[in-house]
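Scroll down for the structure; my scribbles are underneath it.
Up next is chain A:
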Amino acid sequence: MIEITLTAWQMLVVKLLIILIIVPVGALVGGYVLHKEMAHMQHRLGPMYAGGWHGWAQTLADGIKFAYKEDIIPASADKRVFSLAPAVIFVPVLLLYLVIPIDRNLIVEDLDVGLFFLLAIGSVGSIGVLMAGWSSANKYALIGALRSAGQLIAYELPIVFSAAAIAMLAGTLSLVGIVEAQDWPFILWPPGLGLALFLLFLVGAMAEMALPPFDMPVAESELITGPFTEYTGMRFIFGFFFAETAHMIAFAAIGTTLFLGGYKPIVPWGPLDVIPGVLWFFVKTSFMVFLLLWIRFSFPRLREDQLQKFAWKVLIPLSLVLILVTGAWVLYGP
Partner candidate 1 sequence: MALDIDQRLEKARRPGFGIGLLKGMAVLLKHFVKRNDVIQYPEVKQDLSPRTRGVIALKEENCTVCMLCARECPDWCIYIDSHKETLPAKREGGRPRKRNVLDRFAIDYALCMYCGICVEVCPYDALFWSREFEYAEYDIRQLTHEKEKLSDWMSTVLPPIELEDGADIPGQPTKAVTAESATPSVETTAASPAASAPDTATSPAPETAKPAPGLAEEVKEQQMDSAAKPEAEPEVKRDPEGTVEEGTQAEVEAKTEAETPSTPESTAVTQTPSTPAEPAPAPTRPAPKLEDLEPAEDAYGRVLDEQTKAGSSPQVAEARAKVARVKAERALTQARAAAPTDTAPTPEPSGTPEATEPEQGSVAPPDEGTKGPND
Partner candidate 2 sequence: MRLEAADALDRVKGALGDRVTDASLNHGQVDLTVEPDRFVEVVTILRDDIALGCRFFTFLSAVDRSTYKFDGDEHREAGSAGSQNGKGGIEVLVHLYSPDMIWHVNLHVPLDFESPVCPSITGVFKGAEWHEREAAEMFGIHFTDHPNLTTLYLSEDFEGHPMLKSFKLPARSYVKAWPGAKDPDEAAAAGGR
């Protein structure tokens, strides 16, 4: 067996390559799951023909189709900003995967400020959306961009507060540390508190990704895919389709790590340790993806001002209260 010794840098490059492969494949699989789950929930079959059994290659075919499409840049658009916007949206989503622990030592870089890093990178996406909306010189895109920027900022806070509460419970910012601290997953252990934090995080994530019922910026019936109306071809794929699915899987993974105990067994019962950590992580993430999609298909859309009112008047005060309760729990609890 030949012995390969890699310096730290080479290891990092290899890991990044793996991420660069996994994320698009994950996005494709995520897209396929989206089609299939939506179909069966709506009492129909979903893609059946693309690529043989149950149309497994549907999203792959879509991807290729979009790649062949002509890449149009509107004449009156601000060229550089217009072409840069999809990258500014997609790259942060990729960076999210750097710090998510798939198994005990299967992690790209275990930053000890992993959680802080996640939240910082997560909010870069809203700049990209603004760039896309403004630069495509289209009245509807502009309205869409303004709405989505307002929404992303409004729902950043609930995620930050719930993450902060988790950090307090786990006592560390490092994601591996958080997972290790969860012999009972946080969603179960502080009995009411964990679930409340999880719901807070879920609502914040849904709004962050502009999924229904928070998809005002992308509201088809009024603004026709909001800021991305003018995009076609590869830009549309990366800026919108891949980014959205990859973002969903990333948030599912973060949710699993923070609340469902990452790669640890769901309940600290002895024989469960036999199952490898990766499998746990995979099962929990797919459950989270199923949950996110399930919510996405069953609700109508909130109105723009209701959305903001819900964030500022309901979610943020609630999250502050939860922070207090977590503090009390950490200090005086068991």
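Selection rule: all candidates are chains of the complex that A comes from, given by their letters.
Keep in mind that, in the parts below, a contact is a pair of C-beta atoms (placed from the backbone, for glycine too) under 8 Å apart; a residue touches a chain by one contact, two chains touch by 3 or more; residues count from 1.
A quick note: this is a predicted structure, and the numbers were derived from the prediction, not measured.
Visitor: Of the numbered candidates 1 or 2, which one touches chain A within this complex?
Guide: Touching partner of chain A: 1.
Visitor: Using the touch definition from the top, list the residues of chain A that touch candidate 1 in their complex.
Guide: The touching residues are 37, 40-45, 48, 294-295, 297-299.
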